[in-house]
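For this depiction, one protein chain was excluded, whereas all remaining protein chains were kept in their positions.
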Amino acid sequence: MFLFVVRRLFFAVVLLLAVSVFTYLLFALLPTDPAALTCGIHCKPETVLANRIRLGYDKPVLEQYWQFLRGIFVGRDYGLGQTAFSCPAPSLGYSFNQHACVTSLIGETFPVTAFLAIGAFILWMIIGIGVGAIAALNKGKWQDRFATGFAAVGVSLPTFYIGLLVLFSVVIWFQILPFPSYESPLDNFSAFITAMILPWLVLAVLSAASYTRLTRNGMLEAMNEDFVRLGVAKGLRLRVILLRYVMRQALIPIVTIAGLDFAGLLGGAIITESVFSLPGMGRMSIRAVVDSDLPVLVGTTMVAAVFIVAANVIVDIAYGFLDPRVRVSS
Amino acid sequence: MSSEIALQAVDLVKHFPTGSKGILGRPDKNVRAVDGVSFTLRKGKTLGIVGESGCGKSTLARVVTRLIEPTSGNVLLDGVDITKTSGKDLRRLRRQMQMIFQDPVSSLNPRHSVGQIIEMPLRVQGLLDEADSIKRVKELMQLVGLNPEHFNRYPHEFSGGQRQRIGIARSLALNPTVIIADEPVSALDVSVQAQILNLLERLQSDLGLSMIFIAHDLSVVRHIADDVAVMYLGKIVEIGPAQDVYSRPAHPYTKALLSAVPIHDPSERGGTGRIRLVGDVPSPIDPPSGCRFRTRCWKATDLCGAIEPPLQADASGRIVACHFPEETPVTIGKSPE
Partner (left out) sequence: MTENSVPVLSVQNLRVSFDTQDGTVHAVDGVSFDAYAGETICIVGESGSGKSVMASSIMRLNNSSTATTEGRILVKGLDVLSASEEEVRGIRGSEVAMIFQDPMSALNPYFTVGKQIAEAYVVHHPGASKHEIHDVVLAMMIKVGIPSPEKRIDEYPHQFSGGMRQRIVIAIALINNPKILIADEPTTALDVTVQAQILDLMMSLQKEFGMTIILITHDLGVVAEVAQDVIVMYAGHIVEQSHVDALFHAPTHPYSWGLLGSVASYGDNKRGGLLTISGSPPSLISLPVGCSFHPRCAHSKGEGSVCMTDSPSLRSVGSDGSRSACHLADDVLVSVGRRGFRS
């Protein structure tokens, strides 16, 4: 098990390095000149040149990449003399559009994304697994048909469309809630909840659909297992069998997918954040695309990659804990 | 074994890499599935191979037909070493040697009609035109006892026994001289097993086939084989004429294996001289030193742990791999009349 974890971690680091090289080179090779974007339309060539040197865009791509990589660990200084400034480690670069270090931009937007992700995730696991379990226990009855329908519809509905629909109906037509305007939960908790409740629900209900399907099918499959029959033959109570035998088995694939989905969300729920105007990382990435703000794009991509790779490692290790067959090799 | 030899295996070895991986993920152990197996198959005869699950019977069959490459060793078909041939020659040699598999369900493509399935080998080898090949298919179906009118039906429309007949017809399509049947009746009901066994026997005598018949059911092998090889953990521990092996087993394992088979006669219940092995078969990844059977053998001594007994003829001419082979003729259960 120990060797297994070490090997997984080793590959995770290699993978992250590969992602960083790839992302960095991809953006570096784009035809846009990042330095040209550092000042307005009426820009003097000297300013562009100066900025290019200050940001290091005059160096060969590989060296730029090296600087970037170094910055992550030791921080990075830009320019000389009066105009010099620095982004402390872990530095992911400097955004000239927003005149700020990418790391601090991410630091501002990430909490919003994290709150959105955590809330929605909890809700969707409860809805998804709950509805799936009810469907499995009532196979063939109306509850099952309802859940199967819910899953089929939920999987195919676009978040964008449903998000707007909900926003319009709840906020504009029925005026049940005020227009969402994000506040930090530390400053104003009720405003925070008011702003988050719709995005949580929309994200949760739509994502829950595939979990409903997974739970239902996983449980039905497990109920046909010999060991579940042996559990019944022992005289165990239904509740015990469902929890210890059926759910235990059905949850394993769910954990895998949930881990990856959650990590994906942490990288920025682009559409949901945009529809509900939440100042999260996803919305920032979209704006960065529109503004060709390459440092921010590289930064958010890297952060998303870290989450996804980390989730993979955690899921693999969790798998070992959930399934003794993986953990204990005889 | 004086008669002509159809097929000969010489010191065949097949190891599968396995085990926990180092930091770069290279496996550090081997499953020694087949570990130095030699035998001869006489022309027109049946060699039965018996042994417990995991002893390497299927792997041996796949190596012999070169469905997988041996780690080392040779297979001679009519004196030609098939492990050294390739391309066209190999295809030609393979045509002479066909396999029948255990599972009649999964070895037939459900989307192909029975006609297409049986015809496939003919097509692949490009031997016959359309009309001739339909004629041949019907001939083959007749031969294995299927109604030739059903050549347009699909496998799911047939029962298990009939599907196994389809598999047999397919393997006969290219007029092979050697048939290798890997547990051809294990998945079938007893009453259907009997049909297939009778069919195989009939085909063998009609077509002069040589056959390797693999099974874990000793009674079935007894019924069909001329010679029998007993395998344990990747090795043959005893080989010889079926009559000898069954009535006077020389290797302790053979003896134990035979006495574990329930006898089909309630009046023989609890027969005397029954041997019960303790424990299970050890792992082929890490087999015991010396004689591989010694961990379950009641005759084992230090010698057995130190030196591996070679497969060779003992004083009475029995070919057995044991330091202390059974000497007295023993009769277990009901003696064959």
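Assorted remarks:
Letters A and B name the chains as they come in the text, with residue numbers starting at 1 for each one.
Throughout what follows, a residue touches a chain if its C-beta (ideal position, glycine included) is under 8 Å from a C-beta of that chain, and two chains touch if they have at least 3 such contacts.
Note that the structure is predicted; figures quoted are calculated from it, not measured.
Checked against the full complex, the candidates A:231, A:267, A:282 or A:299 give a single residue touching the omitted chain, namely A:231.
Only one of B:52, B:78, B:103 or B:314 touches the chain withheld from this view, namely B:52. In the complete complex, the residue from B:224, B:237, B:300 or B:321 that touches the missing chain is B:224. Of the listed residues B:87, B:126 or B:262, the one in contact with the hidden chain in the full complex is B:262.
For subunit A, the list of residues touching the undisplayed chain reads 139-140, 225-227, 229-237, 244-245, 248-249, 322-325, 328, 330. Touch with the hidden chain on the side of subunit B covers residues 52-53, 159-162, 189-195, 197-198, 201, 216-220, 222-226, 242-243, 246, 256-269, 276-281, 333-337.
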